[in-house]
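Can you keep this structure in mind? I'll have questions shortly.
Other chains of the complex are left out, but the ones given are in their true place.
In this document, chain identifiers A, B and C correspond to the written order of the chains, with residue numbering beginning at 1 in each.
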Amino acid sequence: MSVKVAINGYGTIGKRVADAVSKQDDMKIIGVVKTRPTSEARFALRKGYKLYVAKDGAQAFADAGMEIAGTADELFKAADIIVDCTPGKKKDGSGTTGEDYLRVYRELGKKALFQGGEKHKLTGLSFNSTANYADSLGKEYARVVSCNTTGLCRTLYPLHQEFGIENVMAVMIRRAADPYDSKTGPINAIEPEVKVPSHHGPDAQSCMPGLNIQSMAVKVPTTLMHMHQLAVKLKKPATTADVLKVWEASPRVIFVSTKDGVKSTAQVMEIAKDLGRERADLFEIAVWKDGVNVVGDMLYYTQAIHQESDVVPENVDCIRALCNLEKDGKKSQAKTDKAMGIVKW
Amino acid sequence: MSVKVAINGYGTIGKRVADAVSKQDDMKIIGVVKTRPTSEARFALRKGYKLYVAKDGAQAFADAGMEIAGTADELFKAADIIVDCTPGKKKDGSGTTGEDYLRVYRELGKKALFQGGEKHKLTGLSFNSTANYADSLGKEYARVVSCNTTGLCRTLYPLHQEFGIENVMAVMIRRAADPYDSKTGPINAIEPEVKVPSHHGPDAQSCMPGLNIQSMAVKVPTTLMHMHQLAVKLKKPATTADVLKVWEASPRVIFVSTKDGVKSTAQVMEIAKDLGRERADLFEIAVWKDGVNVVGDMLYYTQAIHQESDVVPENVDCIRALCNLEKDGKKSQAKTDKAMGIVKW
Amino acid sequence: MSVKVAINGYGTIGKRVADAVSKQDDMKIIGVVKTRPTSEARFALRKGYKLYVAKDGAQAFADAGMEIAGTADELFKAADIIVDCTPGKKKDGSGTTGEDYLRVYRELGKKALFQGGEKHKLTGLSFNSTANYADSLGKEYARVVSCNTTGLCRTLYPLHQEFGIENVMAVMIRRAADPYDSKTGPINAIEPEVKVPSHHGPDAQSCMPGLNIQSMAVKVPTTLMHMHQLAVKLKKPATTADVLKVWEASPRVIFVSTKDGVKSTAQVMEIAKDLGRERADLFEIAVWKDGVNVVGDMLYYTQAIHQESDVVPENVDCIRALCNLEKDGKKSQAKTDKAMGIVKW
């Protein structure tokens, strides 16, 4: 019998999680919540998802000629678990916070998972499939960490397991806006995060406690992917080949190379298209194979992160962990990936 | 019995035409020609296409561990028709021209179709499904016009048929590079085409002879889509509603609206993702519904063109026309579109 | 005796007008109004401008260690004329409108000129040095039209005088943000103005009544300059040479050419640097000489507009017109240009 999943917030992440869940055989989407009758709502209907709305939102959908199946509360009651992909408070102070929604889910006695836009303290439990799947088994609430933190966990955790990590210095070169976003800049500037550490280091520690990591960040005028440049001091000696071997065996990490013409994030994203991925998404972290350099006890590497999609398989795994559908994280990852067509290539 | 199609040049257009042909029931891909063992070649093999190479290119593919099925000439001989997607001469003068290849195809007695990078005079016959399908019936060679010209044909030809066109002024705001291209700029500038007319107007006349069209062009720092702003003097009076009605009935033209949040090409391309289109391609021309304005006898409108993919269904139709598989252009378009999942929405 | 000029709003335009006025011998800056102690305020002091603030703003400047000379009202009272460069209402509804300030200036019995962000109806009088200088002689209030409208006036008015204009179709390819603005996008998209005419055409008519002009517009991801592509139907026959000759004699119009390597707005702005212009500003409209094409009775041309600075000399001329310092517009232009180092080259 399939776990009944409700999606609260059908935007960048919500719509992707809905599609990924739909491809699994142990869970299914019973409905998605939208607050306004946008074209995204129309596409949800087109895909066959039932639309649920806030109590006072029905009329707007009726006016737009979109059929709704009920209220958000009705959906939550019918669900086993809720994937919260709501955007949080807006800059003008309107909107509903994760805290508000957590209260709703708790009152209804429903499990829920949140996204990395929320803080760790909301649930006290942060989730990454590779780093700490087991911690979430049977729990009520978890937070799937952000796209960047997911990227850090995917490559750092296996190193930590294999060689031990003395410390990490990570510089995050962040995309300033998503591909569909035409409002946000900069058009021609680099914007530094002046706070050190940037939030990324501490956030990685929420899934990898005790990891000695420092992070700095900048925003740059691109929409495709984030890039990380990392300097890692290993505890045990390792060669470049040793490191590559560890990542070859790690889920959702792929190699690209400038020698194959993959010189930038532009060519990385073309791979997602050539692989036939839905929405041209790249769920894996792309590590430049010829950018992996071991110098003494230091490992240097560069990776690219598709901010719109890398957390999607983690959401599926997190549902499985919270609902106790699978005890073994590696098995859940394998099952998720097979259903989603994520294969090493 | 399926028409046997060879693809000469498996790049931006070639790989998309291969996929589109593969979805039709009256034609099939028997192989694709690649000159070098790039990652694109690897993806071709992954998709199940047989690789053919230039005479002296076999070793490089062997070295890269890629299986080849034979030489380009062998493929051409086995084909009924060749879709030429070769890039033409490079800036340094190397490479093979369309003229060179046409000679090869002619000597082998094979039909062939070329892309819009070639000039009209190469084949003396330019093709657009909406504007002049019938002209290519049973012919030996044709040229599918460029992405921009295809966009002009799709929306102007139906107007011409219905209302008559006195004259057209078109300004083409062109993307400067494709999404996977990280070499080409500008990063922060607008570059005008100083020649008037730009090549787009005369090229549109190659499919719509006698159309009185003038065109100007600029290049801008974006990779997603071209945009056209058009001023059309109609011969017969028409309202905005009349114009919308004509395009509603026209193949491969869709409407978007700023009222639905589609404020730029960024949101147009998100639609392609939400539609589940392979490679996130948008084969249709997107016309802003709230950007269609009739003022007196003048019609003003704005449309966006996905430069990587709008010509792909025309390539399929062109194969059908040259091979006499279907006499009626509208029927071919409907057949192509159904197989490719191109539906009005 | 110099006319005493107050600048209300020391931002992009205000700071440039202050510098330009300071270079004239018949007017001088007696102070500038700033609402907050930003780094722009600090640079104003550094340049020797006296700072005036809103009534309740003094403390903030004191806290920032910036000396103020008095309140805005005190400055206005001491001035002969006020150049209003205030930004108008903000999106959140706060801020002061041009109407509010006009009331203040009127009560104080002071002349004032506004910028193109205000509507024509605020003053009922729009100003461009080339098109309608004489209309403002001795008047109380005028509005210097926007950067784009200024660009249209500079090149269209001389054509209108010399050959007569039957009609104009203008497509404005607009920069989406200014160079110092790192908040605004799009990073990678083209955004059309769906309303036709865009506001530019009607605005040009505010200085050139009766001109039959239609305009469309898009926004593109660049910060340097706007670009206009224009199609003009002339009443009297003219050759390309005739047209060039007219503009050679027109103030604040310069020629650039792709043959000299000026292929885009990037190289146009480099010229401003090479000319040693302060802030690397280009006060002139740059017309591509090899982009001027006459075809039959139609003239096609492309021009680039430096949005931050082209209106600055017009502000100086407008002060002169309102204050009756010079009856002859051409003489005022020549005087302004000589002082600012604007010479044909």
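In this text, contacts are C-beta pairs under 8 Å (C-beta built on N, C-alpha and C of every residue); 3 or more make two chains touch, one makes a residue touch a chain.
Computed from a predicted model, the values in this text were never measured in an experiment.
With respect to copy number, the whole complex recorded in this structure file holds 4 identical protein chains, 3 of which are shown.
Here is the rule we use: only the chains that are shown with their structure count from here on.
Overlaying chain A on chain C by C-alpha atoms takes a rotation of 180 degrees, rounded in steps of 5.
Centre-to-centre spacing of chain A and chain B amounts to 35 Å, using the average Cα coordinate of each chain. Per-chain CA centroids place chain A at a distance of 47 Å from chain C.
With touch defined as above, residues shared between interfaces to two or more other chains in chain A number as follows: 179, 181-182, 187-188, 223. Residues of chain C touching chain A in their complex: 92, 176-177, 179, 181-189, 191, 221-223.
The residues of chain A lying in touch with chain B in their complex are 15, 38-40, 43, 46-47, 179-182, 187-188, 223, 260-267, 269-271, 273-276, 278-280, 345. By the touch criterion stated above, chain B contacts chain C in their complex at residues 169, 171, 173, 175, 186, 188-192, 194-197, 214, 216, 218-225, 227, 229, 231, 258, 263-267, 288, 290-291, 293, 295, 298, 300, 302, 304.
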